[in-house]
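Read the structure below first, then the notes.
Shown here: the complex without one of its protein chains, the others still in place.
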Amino acid sequence: MEEGRQINVGVLGATGTVGQRFVTLLSAHPWFVIHKLGASPRSAGKTYREACSWKQATAMPAGVKGMVVQECKAEHFADCAIVFSGLDADAAGDIETAFRAAELAVFSNAKNYRRDPNVPLIVPFVNPGHLAIIPQQQALHSPPLHKGFIVTNANCSTTGIVIPLAALERAFGPLELLLVTTMQAISGAGYPGVSSLDILDNIVPHIGGEEEKIEWETLKILGGLTETETEGGGGLKAFDMHARHPLRVSAACNRVPVIDGHTECVSVRFARRPPPSPQQVREALAAFTPDAKALGCPSAPRYTITVHEEPDRPQPRLDRGYQDGAGVSVGRVRQCPVLDIKFVVLSNNVSIGAATSSIINAELAVLKGVVPA
Amino acid sequence: MEEGRQINVGVLGATGTVGQRFVTLLSAHPWFVIHKLGASPRSAGKTYREACSWKQATAMPAGVKGMVVQECKAEHFADCAIVFSGLDADAAGDIETAFRAAELAVFSNAKNYRRDPNVPLIVPFVNPGHLAIIPQQQALHSPPLHKGFIVTNANCSTTGIVIPLAALERAFGPLELLLVTTMQAISGAGYPGVSSLDILDNIVPHIGGEEEKIEWETLKILGGLTETETEGGGGLKAFDMHARHPLRVSAACNRVPVIDGHTECVSVRFARRPPPSPQQVREALAAFTPDAKALGCPSAPRYTITVHEEPDRPQPRLDRGYQDGAGVSVGRVRQCPVLDIKFVVLSNNVSIGAATSSIINAELAVLKGVVPA
Amino acid sequence: MEEGRQINVGVLGATGTVGQRFVTLLSAHPWFVIHKLGASPRSAGKTYREACSWKQATAMPAGVKGMVVQECKAEHFADCAIVFSGLDADAAGDIETAFRAAELAVFSNAKNYRRDPNVPLIVPFVNPGHLAIIPQQQALHSPPLHKGFIVTNANCSTTGIVIPLAALERAFGPLELLLVTTMQAISGAGYPGVSSLDILDNIVPHIGGEEEKIEWETLKILGGLTETETEGGGGLKAFDMHARHPLRVSAACNRVPVIDGHTECVSVRFARRPPPSPQQVREALAAFTPDAKALGCPSAPRYTITVHEEPDRPQPRLDRGYQDGAGVSVGRVRQCPVLDIKFVVLSNNVSIGAATSSIINAELAVLKGVVPA
Partner (left out) sequence: MEEGRQINVGVLGATGTVGQRFVTLLSAHPWFVIHKLGASPRSAGKTYREACSWKQATAMPAGVKGMVVQECKAEHFADCAIVFSGLDADAAGDIETAFRAAELAVFSNAKNYRRDPNVPLIVPFVNPGHLAIIPQQQALHSPPLHKGFIVTNANCSTTGIVIPLAALERAFGPLELLLVTTMQAISGAGYPGVSSLDILDNIVPHIGGEEEKIEWETLKILGGLTETETEGGGGLKAFDMHARHPLRVSAACNRVPVIDGHTECVSVRFARRPPPSPQQVREALAAFTPDAKALGCPSAPRYTITVHEEPDRPQPRLDRGYQDGAGVSVGRVRQCPVLDIKFVVLSNNVSIGAATSSIINAELAVLKGVVPA
C-alpha cells in the first residue's frame, strides 16, 4: 500500500447503529475516506447531522456533519472504491445485489448473503483465504462482473468465538464438539431494538435466529474452501463446512442488560487425544498471530487475543474498550469435566463483532489486491 | 398433622438477606410460629425493627417488629421445635454445631455442613428420602443425640437445576453428562454483597466456589443413600454420589445485573439410548409430582415445574414471583446438537433457592415424624 | 352499594401496558366484572391470551384468557355499565367520543380530554367533587346525553404530587409556589416505550409534554369548580384553575432506569405566613383521609399517604408495591431554604398513577350515584 494513498468509501445505512460505528471508525482511518453516506429515502437530502440521531458516546466526527445523505442507489456511489453496508436485513438484500451488479465492492455486516455458496463469510483474523471465492462469485454473475462483489462478515456472537477457536485449531488440530452459552449486549439488536421494559432487571433467554447463526456460520468460517475439478477443466470452489472433521455446535443465546460486549461461555472437545492442557491453551491463544496482523492491516489490534489470568475477567464493562474493541478477550481457561476445555470469551459486538470486522476485511482485500488500492 | 397445631420456630441470622426471607415466609405459615429471632451480638437486645435494615419489597410483618433479637445461643432457643439458619458461612459452623448438641433440630441454608457424610443435603422436591440418615447422624454424635440434628438445603444455583433433573431421571433413567451455564442474581450474594460498580452494565463471569458446589452437590442430591452391612450387624448408610451411574457435571457461573432469579442454560445427555424427545421431556417435567406435594407440605407450590411454550420464557423479572417463587420454570426445551437435550431453568434464588427449601424440608420432617409435630 | 351486586365493565386498549394493569386489578375487584375487552382491529377476534403479549409480573388472570377481544366499537360494549380506557392518545380521541355518544360511561387514562372544560380531571383522593360537572357535560352534548360521559384521571407524575399537596392545602391553606423535579419510571412510557439503549446507565432529562402537563393539570385538579349565574337562570360551571389563589408551578422531568414508580422531589411555598413546620406537615400528611376512604371505595388503600421517617425512603423498588401501589409515600420532609418545605414523593405510576385511579374514580361515581349501581 503506497504511503498516503487514499481510498474513497461509502457507508450504507449510515444513520443506524452499525452505520454510526462505521462512520466513527472510518473518520479516523489512515486509508479510507468517507466519500458518500447512504440511508433511507426519508433521510436522503438532509445533512448527516440532521438525518442522524447520534447515539455514540463519542462526538459525531466534524467531517461528516455537513455531508448530504444519499439514497442507497448505486449511481450515487459510483466513485467509491469500497462500500460498507450497515443496512438492516430487510433492506440489505436488494440494495447489496444492485450495488454488486453496478460493479461496486460491498463489505456487508448484514446477514442476507452469509449463506450464499459464492459469498465469503469472513472473520478477519480467521479465514481471509475465503476471499479466493470472489472470482467465482463474479464469473457466475450474469453478466460476469469485473469489480463488483459482496463480502460478508459474521454475526457478532459468532465472531467472538471463532477467533479463539481458530487459534486452537491452528495449534491443536480440529475441534469435534463446541457448546456455547452467550450473554449478549443490547446494542446487538440495534436502535431502538430491545425495549427497556424487557431487559432492565431481566434476562431474555432467546434471540431469534441467533443460535442457528452460530451453529451454521461457525462451520462455514472454520471450514476450508475446497476445489473440485469440473468437466470443462476449471475447478469449482466450495465451502466444505468443516466436513473433513465434522464439528457439532450447540448454542444457547441470551440477551442481558449490558450495553456493549458479548460474553460467551465456551466448552470444546478436540479430535486429537490427549487434548491440550489449560496452560497450553492459554499459550496458544496468546501467541496467535493472524494474517491480518502479519500483512499489516492498520485496524488490526496489537493483541488479537488477550488472555486474562485474573479469575473474574474478562468483563464487558472493563474490557470491551481495550484496543477500541478490535481484539477479543479470553479468560478462565480451565478443564471441562464434560468436554475438554472451557473458557470465557468477551468481544465488542459493535467493533470486532460488526464494523471493525468489515473494515479489516476491506483492508485485507486491498492488501491482497482484490480491491485496487 | 393435627388441625390447628402450632410449632414454635426460631430463625438464626434473622436480620440478614436470607433471614429476612425466612421471617417473611414464616409470618404467613400455617404451622410454624416465629418464636425467637437470633442475630449477632451487635443486634441482640434490640427489637427486630431496630436491629434490621429491612430490604424486602413487602413490608416487615407486624408480628415481628417488636420481638427482641437474641444472641445465637442455644439456651435462648430451647423452646423452639425447629430452628432455621440463615447464618453466613463464617458464623454458621460453630453455632449450628452447638444448637445440634443442645438437641435442637436445625434446618440450615448455610454451606458449612453440606459435605458432611452424615448430614443430608436436601432439595425438597428431589431427595427427602435422605432424611433417613438422621438417626445415624444422631447416633454418631458424642454423646448420642435424641432430637438434635442438622439438615442442609442446597446452594441456590444447584437447587434450580436438580429439580428438573430429578424429574428427568425419574422418567428416563440416569443422566450421564450435564453442562450448565448460570446467570445468577445479585441477591444470591447477600447484602451489601455485589458492588453496583461491579455489576451495572456488566457481567462478572466468576462466583467464588459456585461451580464446585454445583458440580459436587448435584451428585450428592441426585445420588442414592446406600446401606452397607457392618460387622456388628447394623447397616452403615452412605451417600453414593450417583456412583452406580457416574454423572459428569460441568458448570460455568456468572453474576448478572438481575435482582432476584437465577437463569440457567442446561444441556444433558441420558445414559439410555435413544434419548427422549423434547416433547417427552416437556411432558415429564410438567407431570412431575414430588413427595412434598403428595404428602401435603403446605409450602409446596401447586405446580412444581412450570413448562413454558413461549420461545422467550422463562424470564426472571416476569416469572420469579409466580407461586411466590416456590416452583421452578423451564422453557426452551429443544434438542442439543452436542449432548441430547437443552433447556433453560429459572428459579427464585431467595425462595425455592434458599428459605423456601429449608421450610419445606422442615415440613417434610414434621410430616415424616422426624420432628415431632 | 348493595351486597353482592355486580357491575359489568369493559376495558379498551386491553392488550397494552395500562390495559393489562386494568385487567389485573379488575379481575380481583369486588364489584366490577370484566365483561368485554377491546383492542385494535389487529387483535379483534383473537382470544385475549393470543392477542396479548403479557408483561405483568403476575400471571394472566384465568378468567380473561379465553375471552375474545373486540374492536373498540360502542355496539360491542353496549351492556357495560362502565368502560375503562387504557387507549393510546392517538386512538383515544375518536373512540372515547363515540363511546360517550353511545351513552357509555367512560373512565379514561388517556390525555385527550383532560383539558376539556366540561370533562373532569379527577385524582380520586383529591377532587371527586369535580364529578359535579358531568350533568353539564351531558347537557351540552348534541343531542343531550342521559348516561354517557367521560371522566379522565391525571397524568401519572401529576397524580403522585397532587395527593400530598391536596393534604397540605386542606391543612394549611393554599399553596403559592411549587417546584418539582421528577425521576420517572420507564413503564410510564408504555411498551415498547423507552429503548434500553437510551436508559441503561443513563438519565434522559426530558419527557415530551410532561412538564406542561404537571404545570397545567395541577391547577385544574387543585383548583375549584365555580358556578356563574347565566342570563337564562341556570348556572354555568367552570374549573377555576386555582385562580383565587394563584399558584405558580415549575416542573423538570427526567426518565430514569427504574421499572415502576415515579420519585419526585418537591419544594413548596404556602400563602399563609408563617408556614407550617416539617413536623406539622408530616402529621397533616399522615392524617389525611380522602372522601374515597370515607365513602368506602373498595380500592382505596388503608393508608392514603405513608410518611416515612427513615432518612433514605421512599425508594421505588422497596415502596412501590405497598398496598398494591394504591397509596403514595412521602419522606424526607424538611425545611427548604428557598421556598418553605421540601419532601420526596413516591407513587406507583402504573397503579395509583394510572389504572387504580380510574377504578377508584369509577367506584366514587357508583357510590355518588353518577353511575347506576
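Annotations for the structure displayed:
We call the chains A, B and C, going by the order they appear; numbering starts again at 1 in every chain.
Please note the rule applied: contacts are C-beta pairs under 8 Å (C-beta built on N, C-alpha and C of every residue); 3 or more make two chains touch, one makes a residue touch a chain.
Note that the structure is predicted; figures quoted are calculated from it, not measured.
The residue touching the chain not shown here, chosen from C:47, C:254 or C:280, is C:254.
Remark: the omitted chain is touched by one listed residue; of C:28, C:89, C:203 or C:236 this is C:203. Along chain C, the points of touch with the absent chain fall at residues 177-179, 181, 183, 200-206, 208, 215, 248-250, 252, 254, 256-259, 263, 265, 267, 311-318, 331-332, 336-339, 342, 344.
Summarising the interface, chain A meets the missing chain with residues 55-59, 200-201, 259, 317-318, 321-322.
By the touch definition given at the top, chain B reaches the unshown chain through residues 17, 55, 186-187, 191-201, 257, 259.
Everything that follows uses one rule, which is that only the chains that are shown with their structure count from here on.
Among the other chains, the CA centroid farthest from that of chain C is the one of A. Per the C-alpha superposition, chain B sits rotated 180 degrees relative to chain C, a value rounded to a multiple of 5. Between chain A and chain C the centroid-to-centroid distance comes to 49 Å (mean Cα coordinates, whole Å). Averaged C-alpha coordinates give centres for chain A and chain B that are 44 Å from one another. Listed for chain C are residues 55, 200-201, 259, each touching two or more other chains.
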